[in-house]
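A single protein chain has been omitted from the complex, and every remaining protein chain is retained in its original position.
All chains are identified by letter, namely A and B, in their written order; residue positions are counted from 1 within each chain.
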């Protein structure tokens, strides 16, 4: 794949710094340090300005400020990183094999496969499932009964989608992800657990990305619902009946417990735990490894945990933590004596 | 599926509030708010009594207390939630395709497949494996050499069971789960790791449920043992030689390190860590995201971690944590001065 700089400007709503560069051919994105002829790099941070003049890329993506006085070829955009993302997508489009239902795929008679789809080796599409146009299912993908996959979605190898789930358009689901397994619902009866059938489904909006080995459980009665543009990293657990608002992003290893509601445009860092039946409003940000135990009604950044230190001193401090309430009371008593 | 209310009463050891309702036909479970004709809902909590009279379900499942003066159709049971679970299981039984070894399944000659089994597409059953009667293996399931799956167990798509593992009766194993991978055993020799062959297996009791993407490692020499009725949520890691007692439930993302022993009827919330070589007695409950570093001999509820707060204040407090031992000593000195 290659584009002229003028084509890239047009396709990303950017400007050329000089029309003289319009026919320059760009073939690849590359890191600033190693870029060479035919490459394009980006600079998003003004503090790297000093490296700009040394960059050997054929062109760079920069903002108006960095472009001041810059003489070599540049695409100018107020968001260089997003522009880089779009340029990289043009230069390195995801692979799309020729449309085919591979002879080893097992497709139920009542399933519907749209035009332009690649249904890879050993994939299994159960009865009444619908795969919309232009989807890519790599290999060993399982789509359960009556589930639907929206147009232009890409499902990587060994993904499992249970029955009656809905995957939106332009989704990307990574390997070993599981959509629609039973929620963890059990009624305790005299010490033993009685399984509560999980009769709801899962709905993923459009433009959702689900990381490798991430699991999204089906709802107990109603559905689990993931909004448009939500991005989930690897190893995330989304429990039954969770609702996640549009354009929220969650980093790896985090877990969201049952019936929690997360707003729009939130970011949740890695290894966080959101307990069940609470609600986070829009624009809430949670730092790494935090435990959120109550609803958050005010946008902002929240955290829990302790700073790390050498284990020898940590041992002492972590034990003192168990005396913290007593320490506080003792301090109060001392203060009262004054 | 549909049942009369009298049939449901009989099958769940419940009572009708009025024999006049015995022939009423129930076809589905539904949430209290949206239930309508043919539906059954449940009320477990007396505080929702006010909603009871407005519920449009054909019948409700309630306890004796809520049934006082209730005029519409009701199933009465002292445990409405467990009764709901049983009714839901009757009305929405898990799918069981007609018995078949799918032509694309690869079954070793020396493997034994019981009657009534559905061995789904692209499943692989290795030599000397035994699948008991009435099992369901969805698709892409791998059962290693000489492993056994007990009667009426359901194994979902893309589950991997290594060699010489035993899965009990009526188990449910969710997609991407892995049973019997090697435990994490290495001997350090001059800075390099020498793999310790993991020659034990895994034993799952009866009525065990294993969540999506949960991993249960095989033992180093002896087996890893999961008791009857144990329920494991998604993304859980059970290390080699762990033993978990009957009817214990563990929520998503928790990890149990090697040779830890967990008692019966315990509950461990999400994202907890149980370190290796410790023992938790029966009826221990651990709250979310706790780190348990020592044996617990007394039943009860245990926790670790800190409450969450805004990140700006958390930064100050989390750093102060590193001074906690010093703070405590300074307080002691002040007290001594009085």
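Here is the rule we go by: a contact is a pair of C-beta atoms (placed from the backbone, for glycine too) under 8 Å apart; a residue touches a chain by one contact, two chains touch by 3 or more.
Remember, it's a predicted structure, so these values are computed and weren't measured experimentally.
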{"item": "Touching residue (missing chain; options B:12, B:77 or B:176)", "value": "B:176"}
{"item": "Residues from chain B at the interface with the omitted partner, ascending", "value": "104, 106, 122, 124, 140, 142, 144-145, 158, 160, 162-163, 176-178, 181-182, 184-189, 191-197, 199, 213, 215, 217, 221-222, 235, 237, 239, 253, 255, 257, 271, 273, 275, 285, 287, 290-294, 300-307, 309, 313-314, 316-317, 320-321, 323-324, 327, 330-331, 334, 337"}
{"item": "Interface with the undisplayed chain - residues on chain A", "value": "29-31, 79, 81-82, 84-86, 88-89, 92, 94-95, 102, 104, 120-122, 138-140, 156-158, 172, 174-176, 209, 211-213, 229, 231, 233-235, 247, 249, 251-253, 265, 270-271, 288-289, 305-312, 314-315, 318-319, 321-325, 327-328, 331, 334-335, 338"}
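Simple rule for what comes next: only the chains that are shown with their structure count from here on.
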{"item": "Computed distance of Cα centres, chain B from chain A, in Å", "value": "26"}
